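Omission of a single protein chain aside, the complex is shown with its protein chains in their original locations.
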Amino acid sequence: MQHYTHINDLDSLQKTVAEAIDLKNNELQFKTLGEGKTICLLFFNNSLRTRLSTQKAAQNLGLNTVVMNFGSEGWQLEFEDGVVMDEDKSEHVKEAAAVVAQYCDIVAIRAFASLTDKEKDKAEIVINSFKKYAGIPVVNMESAIGHPLQALADAITMEEYKVVHKPKVVLSWAPHPKALPQAVANSFVEMMQLQDADFVITHPEGYELDTEITKNSTIEYNQEKAFENADFVYVKNWSSFKDYGKVVNKDKNWTVTADKMKLTNNAKFMHCLPVRRNVIVADEVIDSENSVVIEQANNRTYSAQIVLKKILENL
Amino acid sequence: MQHYTHINDLDSLQKTVAEAIDLKNNELQFKTLGEGKTICLLFFNNSLRTRLSTQKAAQNLGLNTVVMNFGSEGWQLEFEDGVVMDEDKSEHVKEAAAVVAQYCDIVAIRAFASLTDKEKDKAEIVINSFKKYAGIPVVNMESAIGHPLQALADAITMEEYKVVHKPKVVLSWAPHPKALPQAVANSFVEMMQLQDADFVITHPEGYELDTEITKNSTIEYNQEKAFENADFVYVKNWSSFKDYGKVVNKDKNWTVTADKMKLTNNAKFMHCLPVRRNVIVADEVIDSENSVVIEQANNRTYSAQIVLKKILENL
Partner (left out) sequence: MQHYTHINDLDSLQKTVAEAIDLKNNELQFKTLGEGKTICLLFFNNSLRTRLSTQKAAQNLGLNTVVMNFGSEGWQLEFEDGVVMDEDKSEHVKEAAAVVAQYCDIVAIRAFASLTDKEKDKAEIVINSFKKYAGIPVVNMESAIGHPLQALADAITMEEYKVVHKPKVVLSWAPHPKALPQAVANSFVEMMQLQDADFVITHPEGYELDTEITKNSTIEYNQEKAFENADFVYVKNWSSFKDYGKVVNKDKNWTVTADKMKLTNNAKFMHCLPVRRNVIVADEVIDSENSVVIEQANNRTYSAQIVLKKILENL
């Protein structure tokens, strides 16, 4: 594997999940694989899980790790071609990406959606510029439209907890006070499209994800109907794609409660975190035995580690 | 030792001090003890000595170290139970603590007092939430009401410099332009209560520390009288506990000068740093041969290292 910027960069999702679970059982088994090599983690946005789990994964492989908060420790980058750079942006990504590549062997990047310019966000300008100009493997630590390390961790978690061969998996929108990106939902959908599962997306009207991503995935506007007999309920807020980046609905009827979970087949509750308690999900659900959110977070380490391992083996 | 959040978490202060001095003489003698293990340092507030010395201590033990500035690199945490989280706080400490624990073996936390809500500060809500929800050892890098790594470094320093078996030790308040926490003073008092010493606290009226901490420690409102025959003068500003978090007095008569030091038994001058020169202490005192503030700072490494060693041995 050269880059990991999309779930489809994996040769086989199922095989990768199995390898990640094997890694998890003995996380230091490749502890010298990255020796003498360096990964740079570049954060254009804040992070907790991704920041810590990716460092942990890198350390488990013996990689040197350098972390940089691009905004506060560096400066603004220009991404457009041919611009006269006499405004706020101090450096063009052409130089920045090529320069970073001089000091590391792999670069991992977090750069959220603007939520203001749909076309720019869809163009994945930060991730794609680094792919174009850095000339080294690029790992997506959540980009404008995808979060494939999260989706892989989600797949690992479902593999660990599934009790039927072909589970019913529901991706449910839930309310949130702020406008959030669609990245996690997008990558979850794309990951589910690679799974042998009965997959349903549920959200209020107006919250349809990009149809280029959802394709033929089933959409059910009645949340309760969607929950019926579900084995996994994956909850996440996202802002509107149609009315791009807007919060068009904060309907608390979509908060996931114990009553709604009773409609399921004793479903596991999943969320990528951070989660707003009693807005996205009631305390009673996230504190229940069916909540697997902490193990999901734990699997972020093995999701990153298997990805870095595959990249290192290909260097 | 499981956690180190209070000086009383040590089995024996005296034995620990002796072990720390032994470590200091050969700081790499346990350089593989932490191999394959990770410590996360979470800073909710700024830091210089603690930031560098704790990293140094961890590296001396072979631990991987991950540093995170929670405020600027992450987001605000919710600590209250049952809250509808639709305001500024993005994640509950229940998840944040449990998640951090997935990526490290020990978590060290700096979270200062609010100085606005006495009850919340006394409840040590950040440290205690991590102890409750993380499920891994927690180290206090200065909490709302205590700074036990500093107190242990202070004990090491006094052991190194004491010339009589039972020294007279004075903790003196001194003026400062801003409202500072009581944490350092509190932990110093609690540490001194475990020592065989003649211990006196001196401060202006209105600056009494929490009596649940000072207990029967001697308080002398006349600074000069307190200094008489002292072997160690430990100086520190703190804001009022009674009129909580307020600066009720900036009396420069309390600044420690050479004339006042002449009242002592050639006392060593101690301060945890950072120190405001010519406000807390005159240049002539901190620049004198009796000032041991730099060695005190140096001992922060061995204070942290002996604590981490004990925790690692118990993992």
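Every chain is named by a letter (A and B) in the order it is written, and numbering of its residues begins at 1.
Just so we're on the same page, a residue touches a chain if its C-beta (ideal position, glycine included) is under 8 Å from a C-beta of that chain, and two chains touch if they have at least 3 such contacts.
All values derive from a computational prediction rather than experimental measurement.
Visitor: Decide which residue listed in A:72, A:211 or A:266 touches the omitted chain of the complex.
Guide: Only one listed residue reaches the unshown chain, and that is A:72.
Visitor: I'm checking contacts with the chain that's been left out. Which of B:46, B:76, B:211 or B:253 qualifies?
Guide: B:46
Visitor: Residue by residue, what part of subunit A touches the chain that was omitted?
Guide: Counting over the whole complex, subunit A touches the hidden chain at residues 36, 38, 40, 64, 66, 68, 72-75, 78, 81-87, 90-92, 94-96, 98-100, 102-104.
Visitor: Contacts of subunit B with the missing chain: which residues?
Guide: So the residues of subunit B touching the missing chain come out as 28, 31, 43, 46-49, 51-53, 55-56, 59, 69, 72, 177, 273-279, 283, 286-287, 293-294, 297-298, 300-301.
As a working rule, only the chains that are shown with their structure count from here on.
Visitor: CA centre of subunit A versus CA centre of subunit B: separation in Å?
Guide: 39
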